[in-house]
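The complex appears here without one of its protein chains, the remainder shown in place.
Per-chain numbering from 1; labels A and B assigned in written order.
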Amino acid sequence: MALVFDRPKSLTDKKFHYCPGCHHGIIHRLAAEALDELNIQQKTVVIASVGCSVLAYDYFDTDAVQAAHGRAPAVATGVKRASPESVVFTYQGDGDLASIGMAEIVHAAARSENITVIFVNNAVYGMTGGQMAPTSLMGQQTSTSPQGRSAESNGYPIRVCELLATLDGPSYLARVSVHDPKHVREAKKAILKAFQMQIQHQGFSLVEVVSTCPTNWHLTPVEALEWLEKKMLKQYPLGVFKKIEGVE
Amino acid sequence: MSLVLKKGNEVVGEAAIRSGCRCYFGYPITPQSELPEYLARRLPQVGGVFVQAESEIAAINMVYGAASTGVRVMTSSSSPGISLKQEGISYIAASQLPCVIVNIMRGGPGLGGIQASQSDYFQATKGGGHGDYRLIVLAPSSVQEIADLVKEGFQLADTYRNPVMILGDGILGQMMEPVDLGSGDVGELPDKPWAARGKKGRRSRNVINSLYLDSEKLEQLNLSLQKKYRLIAERETRAETYLTEDAQIVVAAYGMTARICKEAVDMVRKKGIRAGLFRPITLWPYPEKELRLAAQHSQAVLTVEMSAGQMVEDVRLSLNGEVPVEFYGRLGSMVPSAGEVFEEIQRISKKIGEVK
Partner (left out) sequence: MLIKILMAGFGGQGIMSMGQLLAYSGMLEKKAVAWIPSYGPEMRGGTANCSVTISTSPINSPVVTEPDILVAMNRPSLDKFEDALKSGGKLFINSSLINRSVKRQDIETYYVPANELAGLLSESKVLNMIMMGALLQVAPLVSPMSVMESLRMMLPESKHHLLSLNSRALQMGAAVFKNQTAKENSIVAG
């Protein structure tokens, strides 16, 4: 009998701890598939960040370094500069990357560090229990914006891909989602592309994955998918924001 | 032996290179900027990595990343910048990674000044960052000793998988003295089977981590750290003593201040006062036994620092009330003169005489 579905080699056997309807599991799998397909598992180092994906080092069957909150791009810089033959990627959420770690991500991108970033944007702090994130939408109710995010007191959400696209450093910036099979396939392609950029020494690559957090959005998994499609994608349109020429 | 005349800050850089350090991450701050400037020139010549980070916070996290791969790596800064690095230092200590961190101290608190000071002793030896951890803290007092202790620092860091701090002051960093830098032949660096550079066919994964959500496991980590710290404390204390054998008054001081005190000791000796000098070279582990031995026949110990009195606490703890401990310090970035210390020793000598 032909085997049509299996666990990627680059994932460990450990069961994900993520909530029902959360997209981290899918995104982990896509990244692991990319490592398998590019045959780079044996030289990959994943930098886990602080947030729901803090335990990423338990799931990827690769070497790993756990980073302080927001510092994953700096840690990745250290790993990659000291060990250029390694493939290095960070896996970061929106609080980690776009709030406390904004300086690190901007400068890693500006230096065109030859690393890959998988940025999971679900518009909320998941692990600490649903507080407002730098990417929370206008009007979005969170535990620290109970009346809904307002411009007066909270300002406006940050679009990371668009912001980084103003820099000369990045080689590849794409925003994808995994809310249906078609988009999952596209997300996979983008993640593959991002790793290929690194393997070809093209410098900084980042894939932003717009994702759900049913638990902290207080929605069912199905409602969360609808909310993502209707609200999130309006604020965070999908697409490729930067792709340097000359590389296929 | 060939001597060159070099600034302390530059000697830190050259000694690091000659210790096999090939990665440096830092951020400019006075009075240590000659060090990153020197390494920005020198590291590329030896195939090394120099990155000027966006902040001290990023720099120490780059160190954390590079140390994770098993290379010899260093960062440097001065007081306010070292405060910013504390988060990363705690992670490095918890993850048991070797690295060398240089603090060329300037006056504080706050933005303080840019001149020499010794007011980061507590921060260096008692924690600084969160959690129960220790740095090995080495305090050179001459440009030659900078070269020697940087080399020793890298070795200690690898031996114990522990961050090492070189604690100097702005005068040491800025001053020039003749120095013998040695050959730079470090031989084979120790194997680091724990390093995370990719599995490369290994069965098990190497994970550099300081997260232990299970309290029992976190306690186990802490117990093993404490065991390591006890071992370091037993084996690695270093101190210099000068004329302490018959000393009635022992002056305890480290770094540049110790040299000023040595001059004062010579001055009072000429007046017939039996004084000596105790200079700790390791500030953690503190050379407690060495101090007790140096002060065993003395009637008073005078601690002199460019601070409001920080090391004096370790002097008191070491002596545990056996000998009265006095303190003389200058604050901000004022440097105590040999004359001031001379007066202070004389005052104490008189006091001892009256008690008799």
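We adopt the following convention: a residue touches a chain if its C-beta (ideal position, glycine included) is under 8 Å from a C-beta of that chain, and two chains touch if they have at least 3 such contacts.
Values in this document were obtained by computation on a predicted structure and should not be read as measured data.
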Worksheet item: So which shown chains sit in contact with the chain we cannot see?
Response: B
Discussion item. Among B:E37, B:D266 or B:E343, exactly one should touch the missing chain; which is it?
Written reply: B:D266
Worksheet item: For the chain left off this view, which of B:A40, B:M175 or B:L189 is in contact with it?
Response: B:M175
Worksheet entry | Interface with the undisplayed chain - residues on chain B | 3, 5, 115-116, 170-171, 174-178, 256, 259-260, 262-263, 266, 332-335, 337-339
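Quick note on the criterion: only the chains that are shown with their structure count from here on.
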Discussion item. Centroid from C-alpha atoms only, then distance chain A to chain B, rounded to Å. What do you get?
Written reply: 40
Worksheet item: Hey, which residues of chain A end up touching chain B in the complex?
Response: 12, 41-45, 47, 54-55, 57, 61-68, 71, 74-83, 85-87, 103-104, 106-107, 111
Worksheet item: Quick one: in the complex, what on chain B touches chain A?
Response: 22-23, 25, 49, 51, 53-55, 57-59, 61-69, 71, 73, 87-88, 91, 95, 196-201, 205-211
